[in-house]
Structure formats: structure tokens, C-alpha cells
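The chains shown are only part of the set, and none of them has been moved.
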Amino acid sequence: MSRKSVNFTIKEINSDLAQFRDLNITIGSITRERWEEPMGPTPYPSLTTLRSWDQRLLSRYKPFYMPFCDLCCLCTYGKCDLTGTKKGACGISMPAQQSRTVLIAACIGAATHISHSRDLLNHVIATSGRDCPINVGGTSVEVEAPITRLVCGVKPETLGDLEPVLDYCENQLTQLLAVTHTGQEGNHLDFESKVFHAGMIDHVGMEVADIAQVSALGFPKADPEAPLCDLGLGTVDTKKPVILVIGHNVPPATAIIDHLKETGLFPEVEVTGICCTALDVTRYSPRAKIVGPISWQLRYIRSGVPDVIVIDEQCVRTDTLTEAARIHAPLIATSEKNCLGLPDMTDETVDAIVAGFVSGKVTGALILDPEKVGEVAVATAMAVAPKRKKHSVLPTKHQLGEWAKKCTQCMLCRRACPNDLPIAQAIRLAASGNLSGLDELYDDCLGCGRCESACKQKIPIHSLIVAAADKKTREETYCLRSGRGAIQDLEIRKVGGPIVLGEIPGIVAFVGCANYPKGSREVAEMCMEFARRRYIVCTSGCSAMSAGMYRDEEGKTAYERYSGAFEAGGIVNVGSCVANSHIAGAAIKIASIFAKRPLRGNYEEIADYVYNRVGAVGVAWGAMSQKAASIAAGFWRLGIPVVVGPHGTKYRRMLLGRADKDADWFVYDARTGEKVYGGPVPEHLFFAAETKEEAMVMVAKLTMRPNDTSRGRANKLANYIDLHKRLVGGIPQDVYRLVRTHADIPLTMKDECLLHLSGHDWKESPIPDPTLLPRMVHQKRGD
Amino acid sequence: MPMTDSWQTAEIPGPKKASLIIKPDIADALISRAKRPIMIVGHGIIEYEVEGKPLIDCLIALSRKAKIPVVVSASTNKEFLSRGFEPAAIMSAVEISSRLTDPEWKGLDGKESYDLAIFVGLPYSMQWTILSGLKHFAPGVKTMTFDCVYHPNASWSFPNSTIKDWAANLKGIVENLED
């Protein structure tokens, strides 16, 4: 299928059937039309197609800008001081500048996924063919690509069908990035609308990537019982040669597994991974091991355990070459996007490359052929492992003390630490022989290394922390259910009702990076809490790892304790970052499969449904990257709120509703067409919480939707009030805004709620059939 | 370290930067001059002590003396309640700050806009960015911080201080207020 017209001329065809001369075929648009659903109003939307939908959302959730810099430095007129009401030399004002910066970030994020998607698709088309059918869940998944169907209005059947979808993404991405040019868009809300658009095409790109790799590489296909695999530094068998893969694009890693299997060496070699390549390689082979999220890169490399390091793209520390050289581990770069200045050895023989590595003459190479990477990595690991002897650069206890004694207590380390950790204090303790301070830091340390750069005494602070916590690192033996991919249609059918009615209080997705304010553990604790409360908990990316890095009282990790099904109390690891698309996809499928809303090219109606009825919330507790920005934006446009940690304020703005302004919360009642008060739900679209406690209470509140039945609202309120009482103290001050009828009041909290309501001049109000779209009035389908 | 560098080295502020609260009477004058002050307290205050007493007690005393309503974020509420002090609101830092940028907003009690917001105890970079939001978009609200580190995006901030200097300063502020 293709959006482009084709016109071609064939001078001569000779065949058994017929003979043509000068055949000229013109085809306006080639579509393999096997999809009976009629086309919706907005297939392949352009920059402004969904602008009015965005405006509806943005009029409720007005951006609160927190400039991360008072300046603009984008062109040579600058820098321009945009403080307050000042304007730049191009006329821009601060709100527009902040939203422009967000749009640049969202474009970078979307470009990253889309280009990854393209690379992956090219790879699997090269290996499996353009006609390789898309298969994300066999017969359990009819709606194979909910986002693509929704946005583009197409139904991909083969890998080749995905190519024009990416053409569209690349085209829109180019348009969006252009908007950020000096002297162009000037309105902050139009920038924000374009951020939403970037988010939406990002989700398309992610979906294409994941369904391509699931289809072609044999990953678990929507499998609630995807295998459990090892997670943590302590799970690596350091006696074996160890290969480390880092990044997001799995083909080089799968080639390593393939080669190990072909050569029978798999039992002899450990394949370990960090970041999404780790997640995806365990979807390929559950015998691979996940070391941890991005924050584990320095500590794992410095431990000296990896013998060969293979990097692909995204989320690879840019100093990996230096760090690898310190432990004498050869580095193989495998992506055109991340060459690190290395010599391109793609065309050299495997033997020659390996020989270079083994002799130490070559410390790193760029190899742009995944299969060759597989061979080189394995052969190199086997050859260098005995020589390297796991050369570590972590200090011994004695060295640690000596280093600590050099500290001048200048505080520069702490002032460089993103988490403002009391490093100097811990070093002072260490100088006196007490490592407990450093050991404590280990839990909260992001492994960013900024403290080391800042230290004028050149103390390798992060290494000190890791060395002091060596017992902890050895005990990092957790497990994780490998990424299952999509949600089955049947699962959607089962939970659709309970979710929309509110019996399942919500879907909470823990996604994204590891820039946590207080270490990994809080993610695991939040996951377990919501699973225990029978929410559906989804995980992906670095958060999926963090979710598994904690054992409860019984010694079980979240993945062992809870089921992997998309059901109340399940903990559903969908996979790597690109698998986030399945979480959005599940919300869309609730509207489409459960509620039978037409899906094809029908974005607004589906988003309107999700926004008003599906109690989903994303939590990106350590959101760090530009990708996180675009992923979040994709959720917002669908009407799904996202909660981030305190670092999230650095994304430069929040999208906050005003519960105190009744006028903001009117919806149309689809039955009557009247504008009725729908309540301040969900209250925010983008919210940065200061602490885990604040986040959890907010998540519970944000699952509420105007459509909640009384039973559902009561269930959600019960969770909200209970969490608030436990974590904050007392009944929340806004319960009166969230109770619509007496039946909404949780039974077990009746008295205190009534007392609260009586203090607030509360009156019953009807429960609407809510929509933000005037055209949906009287148009309810399936009636 | 320099008194007026950002505590986090890299959080370089723009042209407009906080004036210093060097002595208690500066802060007292500013508080007294404010018509409608408000105080926003983050969870970071729990670990600090002012001359032997928890910082929170000092803030409660200040609130009572100067009749400043206190907004607490989630994790701090219990600490206040346990001391028999009822905060005016439990609200996240971004929510209350966003409201402060709305000149139409009449405050928690629906009466009048605030003209002074005192922040203390949020994570440094979060407070930095939120104060930036107010610096740019709440021209009617002056901001002040009570943390022991410099917050350039406030209107007034302590310099980066030793705990001792800072505590003495804070104590002074509360004590002098009665005068």
C-alpha cells in the first residue's frame, strides 16, 4: 500500500500470456484494500488536522511554564533575554520560546523512535522479506496496529505495508521540526498542539518498530506468560566470557545470540544488556541477562566484568569508548547514528577485526553489519576474556580510603549531583574508615558521573560509591518477565467493561527512564502498591527493570508475585521503550474493540472516548529523555495524563487543570447535547510530583473519568482516600469535587465522607454521557 | 563557595536574579510589608534543624506569628498535623505555583491575590524551575526562599550559607517578627 501515485511505462513485455508495447499504467494510489471499515475523517492527519481537539484539551490544561533558562540561543541574533514580557529579536515571547523548546525536544524524541523504527524495518525486511506477515499475537490479536489504524487509516498486513506509514512519520516530523525555525510559529498553544502532533507520530513510529520486531524476530506474541529472565549485576556469571550490549536497536544483539547458538557456544558465554536492547534481547532469548537501566552503565563497565561491549543507538553513554578502554574491553559500535569516531571496519574480515582487538591495537570499531557484529563479538569475547581477567577499575577498600583522604570538602561534587546527594559527608566518613555513607548513596545514585568531573581532587567518586556497595551489587539478583508485546483482544474484551465502569480502578503504566529522585526502588514499590490494589499495572523500558529490582517481605519480585496478564492486579511488562505503543494501543482498543467505536482514521472520537472513559495514567518517574517528552505527548493527545518525578519540571512546563474553576469542566452530554459539569477529572494532563507519596495519591485521583459509574467512582475514590490517609494524612480536601451522587461515596468511608461533604455545600449532580465533541451528540454508536 | 552562585553549579540563572537576605530584618521587613503572604513547604524541611529544634517548628511559629497560611505538599502534611498545626491547604508545589501565576485567582480563601510567596524545602532543581515560572509569569507575586542555599530565581533568597548562619538567620526572622 502506498500513498503515492505511480506512473510507469513499460516499453515492451513479452510473456506467454500476451505482448505489450508502450504500456503506460497510471495509478493514483495503490491500496490493497481488504479492510471493510469505512475511512474515518482524519487519515494521515497533517499539522493542523487535529488542532481543534488539541485546543479543547489545552483550554482545560493550560501550560504552566517554568523556563529552564531565561534566554534563547537558537540563532545569531541571540542570545536574547526573554525575561518576563521581553521579546527576542525575532519577536518571540517566553511562553512561545518554552513551548518551542519542548517541540524541539519532542521532535528529537519522535525522530529517534521513527529512525530506529526505519532501521529495524529495513533490517527485518532484508532478512524476512517485505511480504513477511505482521503477527503480533496470532489469532489473539486481530487489531494488530491500533495506533497506525487510528492515525493513518491503514491496516498493515505485511512488513512492507509499514513502509509508507514511516514515510508519513518522516514527512510530518520534518514539518514539525521546521516549525521551530527562527521567526515562524509565534503562539505557545500552537506550539503545544504541534508537540501533541509530534507525540502522536512518535507513537505511530514506536508501534511500527515493535510490531516489526515482534513479527520478524519471534518475540513473545502478546503472551501474558512470557518467560521470566534474570535481572541484576549479581546474576552475571563472571567466570564466563561476558558480552555487554547497550542501546535500543536489537539486531546486532540477536545476531550475537544466533551466532552463539550456531557455534554451540551459548552455554559458555554470558550475554548481558543495559537499557532497551537488554529488554529486547531477552524477548529474543530469555537466557540473556539484564544488568539494569541506563544508570547501571558506569558501574557495570567499571566492575570490569564485560569483555566486549557492543553498542547500538540511543541511551548509550557517550563516553563508553573511554570507559571501555579503561577496562581493556574492545568496543563495537554498530549504528550509523553512533559512530564515536571509530574506524569503519564493516568491510574487513572477521579474523582481521578480532586480531586487531586481541592484540590491543584496535580498541574500538564501527561495524555496520549486524551479522558480522555477531561473529566478531563472540570471537573477541572468547579470545580476550582470559587475557583481561575481568580487569576492574573499582578501587579496593584501601585505595578507597586513600582517595577519600584527599577530599577537601569543597562541596563541588554535591553541587554537581542531579540528586543533591550528600557526597562530601559520605567521603568524610569514608576517610575515617566508615563506608556506610557511601554505601547508602549507592541506592540513590544515578550513576551519572557528574560528581567526578566536578571534583578538583580528581577523586573517582562514583567508583568509590560502587566499591563501597560491593555487597549490594553482588546481591542484585532479581527477575523480570520479558516483554510480552501487545495486549490480546480477548483481554481487552474482558477488562473493557470493568475499566470503563470503574470496577478496575485504572490502568497505571510505569514507563521510561531512570532519572529517579531516590533510586530504582520507589518504582517497584509503586508498582506493587497499585497491583495490590487491583489496578492493571503496565511497565516498559528502564522502569520495567526498576519494577523488578526489589523483593517484598516474601522475597518475591513484582514479576513473580503478580500475573503478567492485562487484568486487575497484573504487572504487564510490554517490553522496551517502543513497546509503550502497546499501552496506548490497549487504551485505543478498549474504545474500538470493547466499545466498538470506529477506529479507522478516527482520531478525535477515539481520543474523546479514552479521555472521558478509560482511567489510564502514565507514570514516568525518572523521565529523562527527549523520547520521554514525545511519548508523554502522544499520551496527552489521547487524553491520558502523565505523572513525572520532580526532575520533570525541567521539561519546562506542566499541563495543569484548575479544579477550582467550574467553568473549565463542562462536557457535552451525548444523550441530550447539553453542556453539563463533568467534574475536574482527570484533573491534570502533565504533573510533576515532589515525592513518591504525592505521585501515588495523584495517580489514584487521575484515574477518575467523567464517565465513571457510581460503583466505579466509589472504587476509585476509596483508593484515593485510602492512599491519601495513609501517605498524606486525613481525608483529601477535594473529595466534595469528586463525589457526584451519594452512590459515589465509598461504603466503608461513608461517615467521614458525609462529614466532609457537609462542610462543602455539596449537592448531587448527574453523571453525564460525556464528550468534548459536539458532533458526538446523538451519535452514540451501537445504540 | 560563592554566596550567590546557584547551589547546583549548572543552574545558571538569567539576567534577573534574587536579592540577598543577609540579615533577619530584611526578611522581616519584606514579610511585614506584604499584604497577603503565603508559605509553600516541601518535604525537604524534615531533615533540617534550627539550633536544636526541627525547622518545621520554626516555620509553624513564623506562620502563627505573621499569620501566613501554609501550603504543604504531600509528604509534609503529617509532620504538621502531628504538631497540631493545620496547614491551609495540601497541594502540590506545581499546583499552587501555577495558581499564583493567575492574577484572577483570589487565594485559598477566595478573598484576594497573594503578593508574597515564601518557598522552602522543595528539591533544589524543582524549586529552581518553579521559582523561574513565578519570576516570569507572576509579576504581582514576590517570592522568597528560606532554604540555606541561594535560589537565584526567587525575588529574595538567602545566600549559600553554613547551616549555623542560616539557622541563626531564620531564628532571628521569627523572633524579630514579634517586635
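Each chain gets a letter, A and B, in the order it is written, and its residues are counted from 1.
Convention: contacts are C-beta pairs under 8 Å (C-beta built on N, C-alpha and C of every residue); 3 or more make two chains touch, one makes a residue touch a chain.
These numbers come from a predicted model, not from an experiment.
Asks: With only one chain per type on show, what's the overall stoichiometry?
Replies: A x2, B x2
The rule is short, and it goes like this: only the chains that are shown with their structure count from here on.
Asks: Taking each chain's centre as the mean of its CA atoms, how far is subunit A from subunit B in angstrom?
Replies: Chain centroid spacing, subunit A to subunit B, equals 35 Å.
Asks: Which bits of subunit B are touching subunit A when the two form their complex?
Replies: 1, 7-10, 12-16, 42-43, 73-75, 77-78, 81, 89-90, 92-95, 97-99, 101-102, 105, 122-126, 129-130, 132-133, 135-137, 139
Asks: Flag every residue of subunit A that touches subunit B in the complex, lowest number first.
Replies: For this pair, the touching residues of subunit A are 64-71, 81, 83-84, 94-95, 410-412, 415-416, 418, 420, 454, 517, 646-647, 649-650, 652, 654, 656, 658, 660, 687-691, 693-694, 697-698, 727-730, 732-733.
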